[in-house]
Structures are given as C-alpha cells and as structure tokens.
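Shown here: the complex without one of its protein chains, the others still in place.
The block that comes next holds chain A.
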Amino acid sequence: MDRSATSPSALTGAVRGNGDAVFATIVRCSAVLILLGLGGMVAVMAWGARGAFGRFGLGFLFDKAWNPVTQHFGAAAPMFGTLVTSLLAIAMAVPLAFGIAVWLTEIASSRIAGVIGTLIQLLAAVPSIIFGMWGFAVLVPFMAHYVEPMAAHTLGRLPVVGTLFRGAPYGTGFLTGGMILAVMITPFISAVMRDVFLSMPAVLKESAYGLGMTRWEVVRRIILPWSRTSVVGGIMLGLGRALGETMAITFVIGNANHIGWSLFSPGNTIASLIALEFPESAVGSLKFSSLMAVGFLLMLISLGTLVCSRLLLRSKAAGR
C-alpha cells in the first residue's frame, strides 16, 4: 500500500490533476444528489397535490371535512391534530429534557452521568412503532382507567379550563398522542441541552458558585441565559421530530377526523391520516391528490421548523 501510494508521484502532473478532477466531480455529484433529493421530495409532493389545490383552492387549508363519499376534502382537522399533539408533546418534553440535562451536567457524578446519559439516548434509538405498541398496550388503558376519569372529575369541573378535560375516557386521543410523542422527543432535546451545557466555559459557573449562588440559581441565572439560543434550537428540533412522527401516533390517536377542545377526544394527524388512508386511494383520484396535499403541508411545516432549529443551533455549533 505504501509503495503504491507513492507511485502516482512518478506520473505526470497532468494525469495526477486528472485523477483529482475526477474525484472532485464524483464527490460533488453525490453532494448535489442530496440537494436534488430534498428538492425532488418537495417538487413531487407539490406535483401530486396540484389536483387538490386546483379543486379546493386555498380553502383546503381551513376546511374541516374529509369525506370520500362526497369527494370533499380539507386539511384543517389533520393539521389541527398535528399541531395540538406536537405542542402538547413539547409542553411535556421540555421540562423533562431540561431536568435530565441539568441532572446529567450539574447533579450526577460524571461516571454515573455517562451511564444514565447512554440509557436515555437508547430511548431515542427505539423504533417508533415500538412506542406505538407500548402506548397501545400500557398508556391507553392507564389513561382510560385512571388519568382521564380522574381529570374529568376534578379539572373537568373548572369553569373555562374544564372544557379541555371533558369527554368520554377512551384512552386514545390528543393527550395520549402528545404523551407518546413527549417520551420520544425528550432524549433528542435533552441531548442538545446537555451538549450546550457542557460546552459552557467552567469559569462562569465556578465564579457564580464562588459568589454563593445555589445550584438552581446558577442554572437559572448563568447557564440558561448563556445557552438560551441553543436550548430553543433543541426544542425546535424536538418539535420538528414530533410533527412528522407517524407510527407511534397512529396507534394511540384514535383516528377520527375531528376538531374539538377536549384533549381526550380522538383525532388524527397528517402523518397518521396518510398512513391509514393512502393504501386505499387510487392514483390520480381526488383523495390521492388530497393526501399528497396534506403531505406537502406537513413537509412545509416540518421543514420550516427544522430550518429555524438549525439556524438557532448553528450560532453555537460554529465554534465547535
């Protein structure tokens, strides 16, 4: 190998330059292939969606109907479900992820933090269909028998907030979907937070402790302000993941085309709608096109979120 590595030096400069040019072209092509991949995905979705947008216009976005019999479709209900479950997930995952990141960086000894951190990251490797089965087998009965009846009897009696917690305790629905998503995205968010917390110059924390601040005050007044941009970036990354999650949600969302204020009511998300209805729709039909259209919307929403996330995370990552 060593001999052959030096042999090209005997060749003429022209041939050597040629080899470099060929190599550069190959790697450049494969890089451009990635750009084409994403561009192609957006373009194909838009192309497939043209029938639905042509038929319903922009009203498609705000139409609650999804009726294959009357050939009337709208994206409002699945979009509502996607946003509600993802926002619920973020609301639950952010405190969890923050607590874990603080525990791993500030509270636990580094040996234990290594082991526990690995375990938490293993949770991120579990496939989403497994979360779906777990949710269906464990979380749904738990919600139906304990959480939802209890919440309906207590929180459900409050004047305004109560609306959120009324409804039949099926166990499936927006809240359960949000909880599954929360468990799934917590490892991602906490990994980002932990990395930022660890990259903070130790002298800032040490001087704060030296002035007599408690640990919580250091976290709240020193670490959090310093890492705010990246923390928000990490949260957006989690949101982007939650928006496009399919298999886990499909098991627990209840699959009803429904918009309502009750967190217990079954609904659907864009991804679960596609997973369930796409196999039953013929190419070229209006339903097919409508499914492509909601897919296109999901693409726009999740790419928008991920772009925000990357822009926020880049400021710190650049110094890495």
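One rule holds in what follows: contacts are C-beta pairs under 8 Å (C-beta built on N, C-alpha and C of every residue); 3 or more make two chains touch, one makes a residue touch a chain; residues count from 1.
To be clear about the criterion, contacts and distances are computed from a predicted model.
The UniProt record for the undisplayed chain lists the protein name "Phosphate transport system permease protein PstA", from the options "Phosphate transport system permease protein PstA", "Cytochrome bc1 complex cytochrome c subunit", "3-oxoacyl-(Acyl-carrier-protein) synthase" or "ATP-binding cassette domain-containing protein". When the whole complex is considered, the residue among A:L155, A:A168, A:M200 or A:A275 that touches the unshown chain is A:A275. Only one of A:A75, A:V102 or A:L286 touches the absent chain when the whole complex is considered: A:V102. Note on the undisplayed chain: of the listed residues A:A75, A:I120 or A:L312, the one touching it is A:I120.
Within chain A, the residues in touch with the undisplayed chain are 1, 5-6, 8-9, 16-17, 19-20, 22-24, 26-28, 30-35, 37-38, 40-41, 44-45, 47-48, 95-100, 102-104, 106-109, 114, 116, 118-123, 125-134, 136-138, 183, 186-187, 209, 212, 214-217, 219, 237, 240-241, 243-247, 251, 271, 274-275, 278-279, 283, 292, 295, 298-299, 302-303, 306-307, 310.
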